[in-house]
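Note that this complex is displayed minus one protein chain, with the remaining chains in position.
Letters A and B name the chains as they come in the text, with residue numbers starting at 1 for each one.
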């Protein structure tokens, strides 16, 4: 495996094989598997789990890593093409990325959506530019519309807890003070569809996932025996659900208009997940990729109650990514 | 040893045994003792010695570490319970700490005092909340009222220099532009008392250490054959002293009132340690945990002169903490 950029680049069988490797590494550690290997981690945006778990994953496999946060101890990096660089950015990714790649055996890059132009974000224009700048093994640490490491960890979490392959997976929008990117919801619906689940996207008007995202998930569902639909009816969506996967994201109609987004979300503060959401789904588990704002997106009682599996989900980033690293870098 | 949170959790004999281990590791390195072990370091506040010496300590024992600075490259972490998180913090320690702990073999946390409510700071409410969130091995990298790693290094420094067990240990307040926490003075008086020393706390009016801190030190002194008293009389305190341990801290009556604190400290700029303080104690050594502001807390001539042992003290953080890590993580 040369690149881990999108779960959609892999067949269902290839994903299952990665998950099997993740479980094996949990039981049978391989502390020298990546001895001498070096991973460079470039974060254009904040991180906690990705930052920690990739460093730990390399260390647990005998390798090492280094971290670059553009603009923090290092130069601001320009990503636009053709500009006259007389602003704050002192360096362009056209130099920065290949140079960093030349020092290491694999590179991971996090670059969130610009959140201005939906087509550009859907095209992954910023991440793709950087990906084209190196032919070293490359990992997507979250791009404009994708977060394959999270998706892989989420799949493993459901397997760990024996969530049925054909169970109902509800992705629900939740309230947040401002618009957040679509990367995690897009990755989550695709992942659940590829797993073969009955996927329901529950969101208020104005927050529908882009047609391209839904279509991609539907294609994955068609190949795996699952299904994908969307609704604004919370009770209907949740009745009989096995998984409620909560995520905050920005308005998509219009997209990238912060004033319109603020108006749309202002009356939606009741989209904070509370225990009474689960009347029709008593055994439903709660997932969230974290970070989560307590009592805005999800109430304390739910996060601290028995249905929350958010910490296991976060822990699973480690073995899932170790499988990716192992497959990518093991001689 | 599962946790290293407070020197008071250990008997005098257990501390002596840790110090013995520290000396042994200095003479007989064990470069593979912690092979495969990973330490997570979470700093809510700045650090130089702790930041560097824990990374080095793990490396010298064959292990590795990673560093998280909430708000710098990672999310701001909320520590208050029950709040509606619609402010700057994107994540709560209730998620963040257990998640980080799940990736590593031991966790270290630095979280200074809030400096607003003395009872809450004395109760270590913030640090305790976080400590309860994980059952992984845990190290206090400085909390509201404690700094056990510093205390252990200080004890070793006095042993290294053959400072008599029953010698006089003067903790003196020093001037600083603003109020600093009580963690180091509280840890230092307790440590010196537990060592069996004649402890004198020298401080201006308004800067007495809290009764709970003094009482804790007195109990340690009683068990170890030492004593603890306080004074405002510099000459009396220093006459015959073996150690002058200098530290800046905030007013305690009132506590957490920055205007009152500023008024109290305004006339106290002569609490900058100068060579003429040592007339009655020619062989007295000077200690300070660092960082220290030159010519405000301590004059250049004293810091650069032969009585200063501040660099040895700082160096001793390394072997002292290696002993803690070894005892905590060695299979």
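Throughout what follows, contacts are C-beta pairs under 8 Å (C-beta built on N, C-alpha and C of every residue); 3 or more make two chains touch, one makes a residue touch a chain.
Remember, predicted model here, so these are calculated numbers, not experimental data.
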Contact residue for the chain not shown (choose from B:177, B:211 or B:225): B:177
Which of B:104, B:122, B:228 or B:292 contacts the chain that the document leaves out: B:292
Among A:3, A:23 or A:92, the residue in touch with the chain that has been omitted: A:92
Positions on chain B contacted by the hidden chain, ascending: 29, 31, 43, 46-49, 51-53, 55-56, 59-60, 64, 67, 69, 72, 177, 290-296, 300, 303-304, 310-311, 314-315, 318
In chain A, positions touching the absent partner: 35-36, 38, 40, 64, 66, 68, 72-75, 78, 82-86, 89-92, 94-96, 98-100, 102-104
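Just so it is clear, only the chains that are shown with their structure count from here on.
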Chain A and chain B: spacing of chain centres that average the CA atoms, whole Å: 40
